[in-house]
Structure formats: structure tokens, C-alpha cells
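Every protein chain but one is kept in place in this view of the complex.
We call the chains A, B, C, D and E, going by the order they appear; numbering starts again at 1 in every chain.
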Amino acid sequence: MKAKNPSESLTIMTELVLPNDTNNLNNLFGGQLLSWMDRCAAISAHRHSSRQVVTAAVNNVSFAQPIAQASIVTLEATVSRAFNSSIEVFVDVFIEDNRGGRKRTKTNEAIYTFVAVDQLGNPIQIAPVEPETDLEKKRHEGALRRKQLSLILSGKMKPEDAHELKALFFPEEKL
Amino acid sequence: MKAKNPSESLTIMTELVLPNDTNNLNNLFGGQLLSWMDRCAAISAHRHSSRQVVTAAVNNVSFAQPIAQASIVTLEATVSRAFNSSIEVFVDVFIEDNRGGRKRTKTNEAIYTFVAVDQLGNPIQIAPVEPETDLEKKRHEGALRRKQLSLILSGKMKPEDAHELKALFFPEEKL
Amino acid sequence: MKAKNPSESLTIMTELVLPNDTNNLNNLFGGQLLSWMDRCAAISAHRHSSRQVVTAAVNNVSFAQPIAQASIVTLEATVSRAFNSSIEVFVDVFIEDNRGGRKRTKTNEAIYTFVAVDQLGNPIQIAPVEPETDLEKKRHEGALRRKQLSLILSGKMKPEDAHELKALFFPEEKL
Amino acid sequence: MKAKNPSESLTIMTELVLPNDTNNLNNLFGGQLLSWMDRCAAISAHRHSSRQVVTAAVNNVSFAQPIAQASIVTLEATVSRAFNSSIEVFVDVFIEDNRGGRKRTKTNEAIYTFVAVDQLGNPIQIAPVEPETDLEKKRHEGALRRKQLSLILSGKMKPEDAHELKALFFPEEKL
Amino acid sequence: MKAKNPSESLTIMTELVLPNDTNNLNNLFGGQLLSWMDRCAAISAHRHSSRQVVTAAVNNVSFAQPIAQASIVTLEATVSRAFNSSIEVFVDVFIEDNRGGRKRTKTNEAIYTFVAVDQLGNPIQIAPVEPETDLEKKRHEGALRRKQLSLILSGKMKPEDAHELKALFFPEEKL
Partner (left out) sequence: MKAKNPSESLTIMTELVLPNDTNNLNNLFGGQLLSWMDRCAAISAHRHSSRQVVTAAVNNVSFAQPIAQASIVTLEATVSRAFNSSIEVFVDVFIEDNRGGRKRTKTNEAIYTFVAVDQLGNPIQIAPVEPETDLEKKRHEGALRRKQLSLILSGKMKPEDAHELKALFFPEEKL
């Protein structure tokens, strides 16, 4: 199957934070942001695979700062790596300077994993990802370590076999 | 005030049509699409003006074909022209070929008008629009005719003074 | 097919503006109002045609003044004219004086067009509209000009053939 | 304070049952209908009192038959009686015959009680209700029995003092 | 059919009052609470019957005090009695002291009635309820009086045959 570049699955979603979306501190409600990120990431995974996809895991979502009511929020999702039928997607979230200018501030980052399924809901093989930019390459590499960590935590891999992950702790050793 | 290009206010919104968004024919509910278009256009008007904006009119929304459940819908809004405090925004709506490939089909077009307001809700002067591409220029010109039509319909302009609009009917005449 | 009066399709919808429905100025969010108007107009078109209807166009929506949170909003939709399978519907929007009394203020007017479809989604012929009151007659007549304008804008009619529309600009001429 | 007729507080709400509103049998979800009835009744109580109102009790809601998806639902609320600051409102719910004709079927009836409050949230005296039609008179009378029943159930009245209510069981006796 | 205890159908629902859920006094919107109670009660009725259930009536909902935005609301539903295919469910609603401690205040009580249906939507016989605690016994007994009152109000029972209900008014008599 022919590899695809992350830019082919780039998905942009722009939202305005209305009263309907806020928590009791007048900031964007965390649950609403998680829901937007899931939908944005799912579209990106679908664009990469041309298949129906289902959420398999949310690996890391960081909330650097609260997002105030009336903010314009931009979500950008790109596929970082594919393993057989599973697809890892990064979502970056930004807010804009409302006073003019187009400077934007990154407020959140999330990593979602989807599985591509066929008509009957069975996992199906999809195209690999070929990263181009430095950031894409870094995320593509990191995906392997995250996969190992996930396998260890679920008891499907022994820690001593997770070579890439161990290298994170003992980079100087030959593993 | 320094003019801005339409590309500076381009706003992209990507949505997935979930059961929650459908009408009783399993297509995207018209009211939901109108709401998405309003939000997308409002963000574009805000990006142009760096001001709070309120919807003043929806001039034309066409629905070329129904949008089926599970479609990926992309809305693209750009400012076409500004008149003092009012801002005309075009929204183009596309669906993607779900089977792979990135061919997309235009399903809707809409023209929204917003007014930029200050803290007290009073209209406020904003920067003009400087179109660059052919499509931007065509929409920029058309905005004047639409403005005249709107003024005639609300009784604020006499039909005989609407020179650009009359030229549409009698292009050969010297008006 | 027997003609019907506009009063037979009159549809009244009353809504209370809750925090859930507001924009960031504490007024009714434009997208929410567009969605309510679409639903109200669709019910009216359905009552006229006794058929499933789909939104075909939103021709003009004006927003005369903002609608504050806690307002009671009344929408009234009536069919103005039918052309074969297409149905034009007017929606008038009012708010009430909250301090007592039943005086109401018109805040919005919108014109929606629907197409009546059969089980397979194909357009289907429906009954004509027979206006009774002066307002109904004025809107019934205007529908023809709006239809011509719409056909011209979509390139389906030559401007010189739009007799009724041209009469708007040159009422004294024999066209 | 001058009495008002129930017709002055008549509130009509028309809704279309979309997929968004259904339960897992493809009928209107009971909770959604309860929410619509509450909003419709609250507007009616507000129209009678010209005051902010809060829900105090839902006395009886009957569900005669399920309401299928795609139904057009009409809610009609009218004030039946006022006691000092409390207002009893009846809501009648109807569905239409979708095949044409305007015959409608009553599917639900509900009785809501509201309290009118001032700016500080304290109960405030409001105008009495003067019923006109037979149905309005019947509901106005019944309100007294329902009030007694409510007082007995909450321990605020002794059963033997509820003369009107007792008459329901021993109509022939002199009470 | 083997009787079940009310504790087997206990259903707990915890909600946080977000801006999205409020009325124009910044308290929980009554319609939203009614919708939550309906869902909580329906799950309880389902747990008792292991059948699809539909709302048949809402008999009494009291609102003792408003629930402020940001409150944590706990709903607890338990089946009080079953009559053939109908199931009566009590819902008790509590708010917590936000300052720490776990003291909670009861704000609402509601009685819902459901009917258990088979695949075709026909009523189906279900297991009886065997109350254990004093409160469960009291509610189980009261269910009979409420059933009689409901039958009288709908004209399906003569008042003089409602022995348990009459005893409420003349407890000293031999009926």
C-alpha cells in the first residue's frame, strides 16, 4: 500500500467558545474540548485511511492554560504514524490574539489512536505514514515508544523487550 | 485604515455529520448547517475586523444537494467586502469523496453580512478589503450590487439610483 | 390541485432565550435563530404540501435588532407562494414587552424556499397558494420577482426576460 | 389587581421530532417532551404574570400514546388559576395527521405549577384568572381540589378540611 | 415471577450544573431537571423489569428550592411498586454542601410511571416489588392510593370504590 504524507490528512477545525461551551469559571469546558478533539482527530484518521475509524485510545492530552469564553479556537489534527490497522493522530490546539494580528498561542496537545475497520467492524490494514517535516519525523519516531509503553501497561509486552522505550532512560547504553 | 486581503480572514471549519445533526431523511438538517455557516462566517468577519461582530443579514444560501449522514463537511469563509462597519462574508461548503482521494464537491454557498461593534454595541469603522484572486474580485464587485438591492428592498434607496444593479438588466445602455 | 390559503399553513413557535442560546454579548446567537426559523418554516411548508420538504434556499434574513437573553421570541411562518414543487415561506420574528402588556416588536424577517419531495426524494407537484390579506397578496406577487432574481443569479434566466423584476427599476415603462 | 382571561396567556409551540429528540424506540424521548412542556408552560405563566417565574411542581403528566419520529408536535399552554403568587398551567399536546388534512390527535396533558418572583427571588402577588369557556371553568374549579390534595400530601392541611376534595368522594353529602 | 427488592433497581446519576443547564436566574433550568429525572427513572424501571420501558405518567414533581449553577446534583431512583406491566419509580434529588463535608440537602422528589413493553411495543407482565426498608414500605403502600386517584381522575374507577384513597379522608370510619 502506498505511503501517505501527514499533510494529506491535515484537518482544521475552527470554533468559537459560546456560553453553551463553558464551565463554571467561564472558560471552555474540558469535556467539550475533548469532544472537539476526538471529532477532529477522527476526521484526520479517516482522511488518511479512507475507512470508517473508531477511537481506540486517548494517550495524552495536556491543558497548558484555560481557554476563555469568546476565544477563537483552532484545532489541527495530523496523522503521525500507522501500525497495521491502528492510526496515531496528533491534535494541536491554538487560540488567537483577539485584539488583531494573527499571533496564536498553543494551549493543548493531544494524541489519539484510532482503528480502521471494514463494513463488519473488523480491523483492516491501511497505508503507512511517510513523515516529511522535522516535527512530523519526531512524532513518527515517538509513536513507536508510545506503542511500546501502551503494550507494557496492558501486559502485552515485557518491559525488557521495549528497546526504543528503554533507550529513553539509558540513551548512552547499547541496548 | 490599512486594507486587508480576503486570505487573511479565511476560516476553515470541518465537521462530521453525526446522527445528532440529521433530519428525518438521514441528511444534514438545514438548520444545523445554517448555524455552522453563521459561526464560520462570524469568525471570518472577526478575523478581518478584530472586533466583536453581530449577524446583520443572511443574503443568499443555496442548497445544491443534500448532505448525507457520515459526510465530512468543510466550510470555508472569506470576507468579500467591507462598507464602513458592515462586512460581507462568503461561505462555501464542500463534501469529500469518502472512498479515498481528496476530490470534493461544492454543495452550498452562502452570503452573510455582519456589523462590527465596539464595547457598547455601537457600529465601528473597519478596514477595507483588497481582493487578489479573480474570484475574490468578482465577489468584491458583486457586493456593491447586493448592497444596492438590499437598500432598495428596505426602502432606503430609490431603484433609479442603483446604477450598478440596473446595469445588470441593461448592460448595453449608458447609465 | 386545489389551492390553499396561507392561513392554513400558519406555524407558530414560541421560544424562551436561555443562556444555552446566547452569543458572547448575551444576546440570542444568530445561528440558533437561523436554526429555529428553518424548523418553523419547514413545518409551514409541510403543512401546505403534506409532503416531506427539504431546504432549497434561504433568500433573505434581516436582523433589525439584537434579541436579549430571557426574551420571549415568537416565530410565525406562512407560505407565500408555490411554484410546481418549490414553496416560498416567510418567517416573521417578534419579541414581547416583558413588563406586561402584549405589545410586540418585530425583530427579524426571513424568506426560505423548500422543495417538496416524494418517498424517493424526487420533487413532486404541490397545490398553489391563494393569498387573502393584503400582506399575503404583496408577498405572493413579490415571490415572482424573487424567483426571477434567483434564476438570473444562477444563470438560468437572461436579465432581459425578467419582466417583473425589471419593472421594479423602470415602473413607468411598458415592458 | 385586574383579573386576566386564560386566552391572554395562551402559548403555542410547534416542534418537529428530529433524530436528536428520539429514544431507542424511534419515538420522542419522554425527557425531551417534559422539557418542551416546561418551557411552554413557563412562558404562559410569564405572560399571565409579567414576572419571572420558577417551576414549583409538575402535578400530572399523562402519555396517552408514543409520538413517532418526524411528527409535528404542537404544545398549547394556558393558565388555569392563580393563588397569590402561584400559577397553575395546563399544557395540551397534539400531533397532526401527516398525510394532509389538519385533523389532530391529543397525545399528552400536563399540569405545571409556577411561582412568580420579584428581582430578589421572593414570591410576589399576581392577578387572578377569570375563566371564560367551559373547559377553562372546569380546569379553574379543579385547581382548588388539586391545591387541597397537594397541601394534604405535604402535611400542610388536614384531610377533613379539604371540603372540595372530599366532595369528589361523597358528592351527595352536605359537607 | 420472582419479586425483586427496590435496592436492586437503585440508579444513581450525578450531574454538575454547567452554564448550558441554567435558566435566566442562573439556576438549574426546570426542563433540564425533568429530563434528567426521566432518564434516571427509566433506567431504574429497566433494571427492575429487564425490559424496554416507556414513560406513562409523571405523577408528582416537587421543587423545594432552586439549584444554583455549579451545584453537584445527585439523582437516586428506585422502583416503589409494580402493577402488571406498569412500574412506579421514585426519584430523590440532592445537592451537596460545596464547602467540604458530605452533608446533602434534598431539593426535589418525583414519581414517574413506566410501562414495560415487548419487542412489538405491547405491555408485558413483570416481577412484583418486595419493599424492605420503612421508606420503601411506605412508598409501596402509597402507590395503591396514587393508582386509585389516577383511575378516578381518568374516569376508569368510581370514587366510592377507591377504598384506600377514601381512608385517607376518613381514617376513623370502617370503609
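Definition applied: contacts are C-beta pairs under 8 Å (C-beta built on N, C-alpha and C of every residue); 3 or more make two chains touch, one makes a residue touch a chain.
Note that the structure is predicted; figures quoted are calculated from it, not measured.
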| item | value |
| --- | --- |
| In the full complex, displayed partners of the excluded chain | A, B, D, E |
| Full-complex contact with the absent chain, from E:Glu8, E:Glu109, E:Glu130 or E:Glu164 | E:Glu8 |
| Hidden partner interface residues of chain B, rising order | 16-20, 69-70 |
| Footprint left on chain A by the chain that the document does not show | 23-25, 27, 29-32, 34-39, 42, 52, 54-63, 66, 110, 121, 149, 152-154, 159-160, 162, 165-166, 168-169, 171 |
| Missing-partner contacts on chain D, residue numbers | 19-24, 26, 29 |
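Rule of thumb we're sticking to: only the chains that are shown with their structure count from here on.
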| item | value |
| --- | --- |
| Interface sides of chain D and chain E: same vs different residues, half threshold | same |
| Separation of chain B from chain D, taking each centre as the mean of its C-alpha atoms, in whole Å | 44 |
| Rounded Å distance, chain B centre to chain C centre (Cα mean) | 19 |
| Numbers and ranges of chain C residues touching at least 2 other chains | 16, 19-20, 23-24, 29, 39, 42 |
| Interchain pairs in contact, sorted by label | A-B, A-C, A-E, B-C, B-D, C-D, C-E, D-E |
